[in-house]
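Note that this complex is displayed minus one protein chain, with the remaining chains in position.
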Amino acid sequence: MTEWTMSGALNRALYDALAEDPRVLVFGEDVGRSGGVFRVTDGLQAEYGEARVFDTPISEAGIAGAAVGLCFAGWRPVVEMQFDAFSYPAMEQVVDHVAKMRMRVRGRVDMSITLRIPAFGGIKGKEHHGESPETYYAHTAGLKVVAPSSALDAYRLLRQAIADPDPVIVLEPKARYWSKESGELASDGPGIGNARVLRDGENVTLMAWGAMVARVLDSAAILADEAISARVVDLRSLSPLDDAVLERCARETGRVVVVHEAPRSVGLGAEVAARIMELAFDHLQAPVARVTGWDTPYPPASLEQLYLPSVERICDAARKVVAY
Amino acid sequence: MTEWTMSGALNRALYDALAEDPRVLVFGEDVGRSGGVFRVTDGLQAEYGEARVFDTPISEAGIAGAAVGLCFAGWRPVVEMQFDAFSYPAMEQVVDHVAKMRMRVRGRVDMSITLRIPAFGGIKGKEHHGESPETYYAHTAGLKVVAPSSALDAYRLLRQAIADPDPVIVLEPKARYWSKESGELASDGPGIGNARVLRDGENVTLMAWGAMVARVLDSAAILADEAISARVVDLRSLSPLDDAVLERCARETGRVVVVHEAPRSVGLGAEVAARIMELAFDHLQAPVARVTGWDTPYPPASLEQLYLPSVERICDAARKVVAY
Amino acid sequence: MSDEPEHGAGTEPVRILAPDGSPVGDADVGLSPEELRELLRWMVLARRLDRECVALQRQGELTVYPGFEGQEAAQVGSAFALGQLDFVWPTFRELAVALVRGVDAVQYLQYHRGTWHGGPYDPRATRFGPICIPIATQLPHAAGYALGQRLDGSDAVTMAYFGDGSTSEGDFHEAANLAGVWRLPMVLFCQNNGWAISLPSSEQTAGEIWRRAEGYGFPGVRVDGNDVLAVHRATARALERARRGDGPTLIEAMTYRIGAHSTADDATRYRDDAEVERARAADPIARFRSWLLAAGHADDRFVTACEEQADAFALEVRTGVIATPAPPAEWMFDWVYADPPPSLGRQRDEALG
Partner (left out) sequence: MSDEPEHGAGTEPVRILAPDGSPVGDADVGLSPEELRELLRWMVLARRLDRECVALQRQGELTVYPGFEGQEAAQVGSAFALGQLDFVWPTFRELAVALVRGVDAVQYLQYHRGTWHGGPYDPRATRFGPICIPIATQLPHAAGYALGQRLDGSDAVTMAYFGDGSTSEGDFHEAANLAGVWRLPMVLFCQNNGWAISLPSSEQTAGEIWRRAEGYGFPGVRVDGNDVLAVHRATARALERARRGDGPTLIEAMTYRIGAHSTADDATRYRDDAEVERARAADPIARFRSWLLAAGHADDRFVTACEEQADAFALEVRTGVIATPAPPAEWMFDWVYADPPPSLGRQRDEALG
């Protein structure tokens, strides 16, 4: 069994996708020669050449728009936006075109675009390097949005995203790029649209995605010592959400805590809470609790741990929900 | 008592703000000479001159960014984005700078920017002319977001937005520009942050904003005939939300329907539902119901009435919630 | 014929026919008399249909309609130069280009009828992209498409249309820069029709649009956009250049929007009638017709036949447009994803009852 970092597994996913499908292209800022600021595209240009793996000027709107045009020409662009906030200049292209084009042309052209975005905080980054943009994308009809939490699942989700005929935003938790997981890489298994139960439990369900999954697992371990049996769900597919898992876990545990880094208001946690209320109202023993970033801009590095949901805050919320 | 169209009342709000505060500037695409595509800026340039009311090139990012710079020079820019979707090219400027700048400079400069956006659907418009962008803005910490539903309240909210030291996005329901209301224009009264109860009722609360408020009022009238007493709340302030009113109405009626045009997933209705669950869980008799646009792009004119929440859909939801 | 653009010709636009139709340059642009007659036929057809569309809008059969009267030479002259496999990325005002490309007019007009967004026609079959409303956003699409074509070893050229107002958007710039640095097989065709809704081009930019090209490292040329021969020649040269692998060209065709911005717009609020009258006097169709007749390439009978054909065509399109029903409601759901999520299926059921 090999040990993979998430960065390495993502690199391998790109490598394998490029090998399997000659229509796959990888491009973005600094993805070629330098191999990307997180090394996720390392070695790809050397292997597949400058025609298929290439650097672009600093033009996020131009890059996203070019991806749309490439789809019309029958290519499958896998595009990197260098950091979360640097996907915002491409917002018009993503919302108006990437998300809507398939409908506009009545399915004659697949928008088989994968938009990789190193996202979320936790690396003591500069401002604009710690944003959690999932609300913007998950609210946009026509897109799919995923966020892996571990190396093997990152490989799987990225392969599935690239193979998907619809546009998929892949939010890669940059704080977990160097996290490790052992096992065989595989692209089959739980698909886009499916959540994963990572730990079973009966008293409360903790739901998270990306880098928060690790914190939620840590929290579940602590809670176990207090005889609170916490189930852990990695949502991974943020759009579409896995209604079946939401419903089942809410019914079975009656108590849910949803955790994310993004600001609370209109965060994806609100959607999770609203759906759970719709799907399992009569089984809820307590209101769905949200442990989230605050309704403030992402703070400077020295304050980020006060901003991010901590194991303490998660455990507290779980205790309250259980005691409700 | 004068009768005002919403467009006329907004025009008057700009007129009065320009008169009262010499630091107010009004600019955007076609707002000067032509008076705006909805005539909201009609006559302002003639009255206040080209230095204070002016047309810009087609550069939404440039316009929003220029507004930031103008704030540093001590001006209060009131900016129009011509239509909802045409605010997306400015997203990076709005999210990275308009929303965050005050924090970055520790309050030394107020981002006293008002961003007026004719928004929402219902006018048989071309594509990109019927979007409901409130999720994008209400999720962005540092912004305030309002959406008036009537002429007099439009006047009030726009005046308050311009006077506010913080950046305010004003989503003007274009389908209601020609709706009329009689009364005296006044800028005092319920402020940003406050919802308004427009109709009292005991069995269920219907919450909406913008053009949907009229439909919700119509629905309440129909429900009354069926002996369902529906309270109607115009949320108007989408960020911050009025937690006190959310809590009180949820507690008092035990049943809530929230209505909006935007796609359901991660729509503002999710936040309303999640907060109500947090604030009034034990008083809820039924899950908060959401009547919304579908999780699809805004459709062509000939299908838009199937997309927008109809009086039928609203009444149905209310009946189900009451019967729950 | 040299295929170098008349680069650097300067502020004075390249012109072959004077406004009165008399030749002031070499009128041999490589077209046969039959092809020259085709140019006139398309222009007459396009104008007739444009006017029909305005009427259809007034009668409630179309939603807002953006007319292009006055821009027939710019559109027809450029479109006529395209090869079968060249691909067009239009704005919302290129109906004449669509006609020349063979796009079915009734299908095209479903966009303006409000029955479908974007591309009811098949953009890959017609090689005419979906109608594009967000200003300048089609330009990066064109750049990507051009790149994709080149990667496939095709010698097809990608043609992007845009207006003077569009050149102020970031997307114009990003696409132009990509075109230059990647030396893409692409023509950037700007119709400078003097206005962007109510903003005259003099307030849109202080520069000359054709001059922008140099900053991106490729040639720019300004042509008289009401001179169909000049437009054709400039486009043909730019296409050849791109096909040869020498990269993009920016063409600025100086023309004029005779009508309002759209049927929802009242142009009298912001511009003088006198300006419009002057523009009418420089009518691109009259100019070319007069030359065509004088040069003996067509006679009055041909002109009359064109007009009759245009009337018949307009009537046929009118009938087709009026007959177009609203699309099935389920299409609102069915085309969003190739692989739709179950939750959307449930919404579909909810909506369709």
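Each chain carries a letter (A, B and C) given by its place in the written order, and its residues are counted from 1.
Rule of thumb we're sticking to: contacts are C-beta pairs under 8 Å (C-beta built on N, C-alpha and C of every residue); 3 or more make two chains touch, one makes a residue touch a chain.
Nothing here was measured: the structure is a model prediction, and the numbers come from that model.
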Omitted chain's touching partners, listed by label: A, B, C
Residue touching the undisplayed chain, where the options are B:E92, B:E134, B:D153 or B:D234: B:E92
Touch with the omitted chain, as defined above, among C:E72, C:E174 or C:D265: C:E174
Residue, one of C:R183, C:R243 or C:R269, that touches the chain absent here: C:R183
Candidate in contact with the missing chain, chosen from A:H128, A:R251 or A:R319: A:H128
Where the missing chain touches chain B, by residue: 25, 51, 56-57, 59, 61-75, 77, 89, 92-93, 96-97, 100-110, 141-142, 144, 164-166, 193, 239-241, 243
Absent chain, residues of chain C that touch it: 167-174, 177, 180-181, 183, 203-209, 211-218, 247
Interface with the undisplayed chain - residues on chain A: 29-30, 32-35, 37, 55, 57-62, 85-86, 88-89, 124-129, 264-265, 294-297, 299-303, 306-307
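Here is the rule we go by: only the chains that are shown with their structure count from here on.
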Most distant chain from chain B by Cα centroid: C
Centre distance in Å when chain A and chain B are each reduced to the mean of their C-alpha atoms: 30
Residues of chain C touching at least two other chains: 116-118, 134, 170-171, 331, 336, 343-344
In chain B, residues with contacts to at least two other chains: 61, 85, 88-89, 127-128, 265, 294-297
